[in-house]
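See structure below.
Note that one protein chain is taken out, while the other chains of the complex remain in position.
A, B and C label the chains in the order they appear, each numbered from 1.
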């Protein structure tokens, strides 16, 4: 019980916005988790893996630290490469899952797409950039089947306002039947960066996103269903440190240095937490880790996403 | 009477957002205009001219086609040149008039600054760029004497929504006591481009701005006082054509070709309007005229403005 | 003879970078022009018109004011609309003509693509933007059949250097076998803006481009063949004035006001030139006319162009 509290604390330090990661780190090896249903599917010819995590009830929420709802994750190495054909195929796949989410959300006839994040910080610019190529139709005379509006609200350091407030005001005023939020996410592992897209029916929670949103963007707060579409582009620097500790004990162990491995392995969770805390505080807290070619990744992914959204709304 | 209607029509074709221009073209030579009070002041050492146009009542509104309120225009050739000292002095002057407007607006303790216009079109990017260097304070713990928030709402082609709706929603939600709108304007004459700043107590009217805002941003529509700060960066291409006709008759006359000048001079206003309409429709309607170095002008002016606003809110 | 000099002068005032326009204004009605071969082709299903102007010798150079060489112009209204399929088809067509030009230039195995123009001024940003989506391959280990490098040299106000010097230095150092220059052009008529692409085998001449390049980028100056790919995005404000005068006499004539029409019609070319000069000097000289939605046009066209270039270099 005590340990669970510590673990939660550590989990927060090394926060992940990805349900697949949360589920992995919560799994105890048996593969069973109460209140969570997981299904994985591989599309070999596309090099694509789709994981569907359903958090069914409170037990599931506690187990993986994510609210009740559906989380669909697409992983494909091809997202990292410039390949027009491959990119279009990914957009097509993505559009199918967006449609499923929209269906679940009551097939809204008007959707506000929100490009969250800071345009001026490359890994956080995914949301704003995705809006650049979106087909906006709400103002056109010839009505599309679904009317699309879009907004790039900026971040608090730029506006002085909670992003959630800005979106709430616009939703109140313009009355879309659903909101689709595109955002850059923080993953737990660098291996997820640039090759993963997550769709969720639960919106945005406080503390999520690269910029750590302080308030939620959810059906509860906005009054209409909120679908979140996110791509991990950074890892908290603190997570790297925590990984090093993990890696260290494994390496020592593998090297047969059992007693030495014990030095780390034998530490209680509390001790480990203390160590991480001391190692990272206060220097690494506000730091993040991101790939050197993040500009290319954000360019490719934001285009795949905007095309996917465009396709989802085509007749 | 009839003629006045035609003139109004032409005036609309060759719309100006500047009260000083509206007043000039409305003046009948006697210098007197009922319902309008004008005062001009020169600051020789600063190379600055300040014109204060007060529209006092409905007669004034009719005469110059601008709503009741105070319009302050600053003109200085030095706005066009990169000169750090000169720029700072202009910001200081501007800050005094912003303060006066704020005072008139009830000395608000919280102000939302709106950067209107299209970031992607250089002459229309003045508003968004001015927001870049603004000192935003609403979210800081140490409260400034006036709390400043800021938003760049985009334009309808990007958002699908009326800008006025977006602003209205944000005002409702975050409750500023006043709104300050920064916008790029359309002038009537190219000689005003890049050397003029207009402050007005009346907000933004439909049809004004480079992008021709469709709805108003005024105290009436937003529920709080709205101060507008604008800089002319374009002239409608149609205005150039109209000017050519004017210039033509003057030239012919000057050349002693009286009978030929009559050809144009002798036309009734209706005939002239028809001619302009045929010449410009449909090709020149959506075209604007702007200087080749508009990037430098917008950079300089947006910086002067953001510094001016920053100074106005300093203690 | 005298008149021809005047006409040349006027033509310079109302300069066009487009060979099709130069040829139209030079044509005397008979359709024959010594030293110039013209072929027009329509692709109905694509809504595309292709005009091939070959300037064969000095007589042709004099007649249309463009140097000896091949000029291919593509015109399609569809360039102005966002249509993924249509855009791809245009890129495909464009790639065929780029291939023809490359073939003529000796089938170079390495090409330096230059994105001329000012990134900060929307209508002049076409060249730099086209480079954004180009597939650069010169640095890759797996060699493409043609090695592509690219540069955005900026403009003189930003660098202090002649763009021609920068390119010359880079060509000397990196030794490409040909240069392909992408640039925004000045047209004579607003009806050409946003729907025209011109390819030429003659490179860039002094005085051409939105920013009026001062030196040439040609095979003579760079030592390797130079292909120029340009899109008209502005019209000189002076050209609008000249058009107004033309339109005025036509209108007056049409209205049966023969004697009045004479007032303008009857003027000698010299008189007309004087009038234009006085009307436009010094206010309109550095001004240009551009559409309100120039951001969308440049976005669409730069994408069509970069895709066209990419296709031309694919195996």
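In this section, a contact is a pair of C-beta atoms (placed from the backbone, for glycine too) under 8 Å apart; a residue touches a chain by one contact, two chains touch by 3 or more.
A quick note: this is a predicted structure, and the numbers were derived from the prediction, not measured.
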Completion exercise
Considering the complete assembly, the absent chain touches shown chains A, C
Practice task
Using the touch definition up top, pick the residue from C:40, C:172, C:220 or C:314 that touches the left-out chain.
Solution key: C:172
Completion exercise
The listed residue (C:102, C:152 or C:312) that touches the chain absent from the view is C:152
Practice task
Using the definition of touch stated at the top, determine which of A:16, A:49 or A:122 touches the missing chain.
Solution key: A:122
Completion exercise
Across the whole complex, the chain not displayed is touched by chain C residues 131, 136-140, 147-154, 156-161, 165-166, 168-174
Problem - Interface with the undisplayed chain - residues on chain A - result: 118, 120-122, 157, 190-191, 210-211, 237, 240-241, 243-245, 247-248, 251-252, 257, 259-261, 263-264, 275, 278-279, 283-284, 286-296, 299
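Please note the rule applied: only the chains that are shown with their structure count from here on.
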Practice task
Can you check how far apart chain A and chain B are, centre to centre, with Cα atoms defining each centre and the answer in Å?
Solution key: 44
Handout entry: Distance between the centres, which are taken as Cα means, of chain C and chain B, whole angstrom
Key = 34
Completion exercise
Touching at least 2 other chains, the residues of chain B are 157
